[in-house]
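Shown below is the structure under consideration.
In this view, the complex is presented without one of its protein chains, the others remaining in place.
We call the chains A and B, going by the order they appear; numbering starts again at 1 in every chain.
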Amino acid sequence: MAELYRRFGGGLGTLFLALVAVWLAGMVLAPNVMMIDYALRPNLPPSQIGGANDVYSLDNILYLANEGVHRAIFLKTIWASALVALVTFLVCYPLAFWLAQHATTNQAAIVLLALTIPFWINEVLRTLAWYILLAFRGPLNAVLLSLGIIDEPVRWYGDGGVLAGMTYAYILFMLFPIYNSIESLDKSQIEAARDLGASTWRIHWRVVIPHAKAGIATGCVFTFMLAAGSYVAPALLGAPGSRWFTEIIYNWFFEGGDWNRGAAYALVLLVLCLAVVLVTLKLARVSLTEVAK
Amino acid sequence: MSHSVELHQVGVTFGATRAVSDVSFTVEGGEFFSILGPSGCGKTTLLRVIAGFLQPTEGRILIGGKDMAALGPNQRPTAMIFQSLALFPLMPVWENIAFGLEARGIAKAERRRKADELLKLIALEGFGERMPDELSGGQRQRVAIARALAVEPQVLLLDEPLSALDLKLRQHMRAELRALQKRTGVTFIYITHDQSEALAMSDRVAVMSAGVVQQVGAPRDLYDNPATPFVARFVGETNAVACTVKGIEAGIATVDCAHGTLAGRAGDGLESGASATLYVRPEALKPGNSADNALAATIERVDFEGAFALAHGVTDDGMQLVASISSTDLAAAPSIGARARFGFNSVNAVVLPDG
Partner (left out) sequence: MSAADRIARALFGFYMAAFFLYLFAPLAIMGVATFNTSRFPTVTPWQGTTLKWFQELSTDSGMWQSLWTSIIVAVCVVAVALPVGTAAALVLTSLHSRARSFLYAVMVSPLLTPGVVIGIATLVLWRQLGVGGGVVLIVIAQASFIICYVMLMITARLQRFDPTQEEAALGLGASKFMVFRRVLLPFLKPALIAAGFLAVLQSIENYNTTLFVRGFDTPLTVYIATKVRTGLTPAVNALALIMIALTIAGAIAYEVVRRRNAARLGTG
């Protein structure tokens, strides 16, 4: 703090501190504390708020644990989000490697620019594009039918559609961290490994991936978090049998009218995401400071 | 006459590190004063304390007789030229030069006029609209100087500003800086680790080592009469002969060493019987026996340097010896592998107590 005041003086220094305090305390901390408060209180009619029944309990969270359908959807959201992260990684890794190690400056610039084009348009429109593509009477089924690969149209909406749409939506969050971390790998290391007789597979497994660990962990963490917290892809590309946890939360708020239970579900989602983030970073031995875009 | 700068028992401590301790000296108004020392000796810290970027842990600093303790760097009558120059890369040259005037609330037209005047002074007329990265190293150097002079400082602080330049340009800039200082009469405090730079430009030099000022004096004085072994070794080349003091008479000490009896001027604090070192410059050593003292050595190599050659020899007890031989006398120089004697006069050597 002394350094801040030394550099900017009393007026500016205080202004900066005040802005940061308003942000972190008022816009980050306070909302989350209030959400926890909501999550731990029962949903009561206005007349009973502050009354004898308005006590803290874990009832709302236990409700999730005991409600079979919600619990199943919750668990499915976790593994499906992990699957999205894995698939996105597999889709992005070869391109990231090529961009970082083989592409010329111009090639890399053009490809990176092309990659960003879908991402200038918003997530809802990106998902809408898949909604159109995967429609029952849509182009994908039409092409597959005419090629004779399938005999009758496939219902893509559902788990497969959600997976495709989410992977598509989060490519950049995976590609850029991996690309950045592979770019810092000295080409001569790969050449040395090849010179020593390592196979392509072994070079990636033993040299490139360990080097790019921080970027891979960052990409996976972000993709997982975004997938688990996504609403639009499951809402548009899902089917009744492929409901997502965020849809349950939404229903508590705007259809079930039980904000307390909705807040409890949101809290569980938050804790889950933070746990996955911290455990993954710990396992990959990556510090939070390295997780920057 | 510009302001003087007085330092009284200035000390700076960073955590557990003592960067500067008990430094006292006075720089006269209008003087070109250098602080010379190896890197890490505390000279830059000292300069930053004078500029006000650092608060001294103890001691006082007076500029023009006024205590600076309560004043920040933007309130002192000093201007600093940084090693990196620190030109503002996003401002054209003229705005760089006029920045200090802008800080003083001077109107734009007047600032522009003053900037053009200074551009003329540094022979960069018409360069006002250029950006700093469009200038050569020497031009950037001059802009940094003009920027500092624009605020008409009483004291100019220079932190090794020539170290990034190549040799030719550096020598040219030395002369230019020296001339500029004489013309403006501003007090210059110049930091350098290059002893030839300090000796060539300065009125007086303070030699620093390990946070302590070893000696303050005119360049000639430092060279001829080093007060401490550090100064003797750091300023110029020298040969150091370990010895024991036999006696001191009329300022001349007679000493015993592996090469017999030698004599040289006695330094401060030298006592009879003490272990000491006799220092003699390479150019004081002459081939032959004609002088008061003599050292014998086997010549290992002769390095031709242009104006002179350096003969490197080794004495019987293994001491390295360097003698400078003028190029005009090279024909008479001893040949490699030969055993040669080098004589020197006692007044050209100095004996300092060890420790």
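Operating definition for what follows: a contact is a pair of C-beta atoms (placed from the backbone, for glycine too) under 8 Å apart; a residue touches a chain by one contact, two chains touch by 3 or more.
Note that the structure is a prediction, hence the values are computed from the model and not measured.
Within the full complex, the chain left out of the display is in contact with A, B.
The chain not shown here is touched by just one of A:M1, A:A52, A:V69 or A:L196, and that residue is A:M1. Considering the whole complex, the residue from B:G40, B:G72 or B:G185 that touches the absent chain is B:G72. The missing chain, though absent from the display, is touched by one residue of A:A65, A:A142, A:A192 or A:V279; that residue is A:A142.
If you put the missing chain back, the residues of chain B touching it would be 51-53, 72-75, 78-80, 82, 84, 86-88, 90-91, 99-100, 102-104, 147-148, 150-151. Residues touching the missing chain, restricted to chain A, are 1, 3-4, 7-9, 11-12, 15-17, 19-20, 22-24, 27-28, 30-32, 34-35, 37-38, 91, 94-95, 98, 109-110, 113-118, 120-126, 128-133, 135, 137-139, 142-143, 168, 171, 200, 221-222, 225-226, 228-232, 235-236, 246, 249-250, 253, 259, 262-263, 266-267, 269-270, 273-274, 277, 287-289, 291-293 (touch as defined at the top).
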